[in-house]
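Heads up, one of the protein chains got dropped from this complex, but the rest are sitting where they should.
For subunit A:
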């Protein structure tokens, strides 16, 4: 009995290690390829870690296209989106949880239907809309939705969170003469820091990693994001995998750093959000 359970445990570790290798190897191979020379690239047999490593690919990759510019564009879009989402989703969640207004829950139920609307269904009319305003090929189409509600899902999450904050705190503040602005800013927001961090992180990733949005709305190269820059690169360096992987590594690093710093928040956030795909 004892021996059998020990074997079982060993088996569990074996499967987990195989799974981990499956997850980690592509990332390792990306970094490894980004550091080798063209000569080593097609070497048979390929060395796991080549003898000579160099940073030249990064230099070449970053000079081939205005990556600094793409990096700036991605950063601007992401920052504006994160700030917008944090502000507008918390304000709206406050209304739907702390202010007693007539029809509130019916309106919220209606808005919840937006939860599952795929971007693909609204993409073309949105394009027509922004085009009519002469705002395609700007950051506006990518950032504006963040400021107008910031995603029904985030409002839903924050609303749940706000419900868990004791109402007595509001009442006490009201007695002291505080209005909704002060209750929102000085009581609810500080207490919801944890949930706000999770939403901020998920929003960062969603925008930094976004590929479809820029592809639909951004057309001129000077406004490209990093993801678009990567596909540009793919077009002209398709056989130079070491350069390709250098560019890819550069793009992955910010997401990687954010994850390593905030891993705990991510995992707890995902578990908390439960149904988010």
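Simple rule for what comes next: a contact is a pair of C-beta atoms (placed from the backbone, for glycine too) under 8 Å apart; a residue touches a chain by one contact, two chains touch by 3 or more; residues count from 1.
Operating definition for what follows: contacts and distances are computed from a predicted model.
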| item | value |
| --- | --- |
| "Anti-sigma factor antagonist", "Nitrile hydratase beta subunit", "3-methyl-2-oxobutanoate dehydrogenase (2-methylpropanoyl-transferring)" or "ABC transporter permease" - which is the UniProt name of the missing chain | "ABC transporter permease" |
| Selected from A:96, A:139, A:161 or A:224 as touching the chain missing from the view | A:96 |
| Subunit A residues touching the omitted chain (full complex) | 8-9, 12-13, 15-16, 19-20, 22-24, 26-27, 29-30, 33, 41-42, 44-46, 88-89, 91-92, 94-96, 99-102, 104, 107, 111, 114-129, 131, 144-145, 147-150, 152, 155, 180, 184, 205, 208-209, 211-212, 215-216, 227, 230-231, 234, 241, 244-245, 248, 251-252, 255-256, 258-259, 263, 266-268, 270-272, 274-277 |
